[in-house]
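First, the structure itself, so that you have it in front of you.
Only one protein chain is missing from this complex, and each of the others stays in its spot.
Showing subunit A:
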Amino acid sequence: MAGASHQVSQPLPTPSTSHISFDNVYEPAEDSYLFLDALSSSTEKDFLRSRFSVSSHRESTSTAASNSPTVLEVGIGSGVVLAFLTAHSGEILGRTDILSFGTDINTFACHGAIKTVDVASRAFPTTSGCLGDVVNADLSSTFRDGCIDILIFNPPYVPTEAAPDLSEHDVYNEYIKKPAMESFERDSHLLSLSYAGGLDGMEVTTRLVDDLPRILHPTRGVAYILLCAQNKPLQVKDQIKLQHGFNAETIRSSGQQAGWEKLQILRVWKD
């Protein structure tokens, strides 16, 4: 994996997702691992630790700075990224009082992810924060204004003719523990939601970006969003800066080969 050589200390263990059936839930891949790499890099640890330090000067009173940070992963899939950040929050954020949430449009992902985070969290009791819930929802739509400090989004970024048709989603999204028979239509629909991004691969990401000013905490809020080369990252960054007044910088990329699916992670925040 690119970036592994940057780690001076032992890499933090990757959470197990072996309980999930990847017939209809996105299996952790290069993009997921790029997040683990980014969040445990010394640059991001330093950034997050200083932003969420209990003695931070960002807040007018020390009480506000000691409040538990909240984390939301949108489109959580297997849960591997949120589980990693939650279970290792003592190592990454330097505090274990974080509260984490996840959302996914796919109910099978929600059921799998909540277990991924729970298992990882119990495996690292001395460094783990607290898991709130994983809810079946469209992006961040159901969270209250300004209540999220750290938002993570590994979006459906592959350019496709159109974003998936949701007219039958209710039917396909009915949770069944052990499906009596395989449903190719259901599984391909649910998987398409994890990768198909419509025009420029940006249709879903744009909707999430437009909700950032509402959902993020006005001073502490920070978002990490993954893009691929075809998403036109330079344009996306300019848009985020000009339209919403955030900083937007690439903090990690899968660099080495100039393949068509070259990935990068943006950090979006206000000073």
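Definition applied: a contact is a pair of C-beta atoms (placed from the backbone, for glycine too) under 8 Å apart; a residue touches a chain by one contact, two chains touch by 3 or more; residues count from 1.
As a working rule, contacts and distances are computed from a predicted model.
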Checklist outcome for this item: Matching the hidden chain's UniProt record against "3-isopropylmalate dehydratase", "Ribosomal protein S35, mitochondrial", "Trm112p-domain-containing protein" or "CMP/dCMP-type deaminase domain-containing protein" returns "Trm112p-domain-containing protein"
Checklist entry - Of the residues A:N24, A:T70 or A:S194, which one touches the chain left out of the display? => result A:T70
Checklist outcome for this item: Out of A:S21, A:S42 or A:T142, only one touches the absent chain, namely A:T142
Checklist entry - In the full complex, which of A:G94, A:G132 or A:P159 touches the chain missing from this view? => result A:G132
Next on the checklist: On subunit A, where is the contact patch with the chain that was removed from view?
Outcome noted: 63-64, 66-68, 70, 96-97, 99, 101, 105, 107, 110-111, 114, 121-122, 125, 128-138, 141-145, 147, 166-167, 169-170, 173, 175, 214
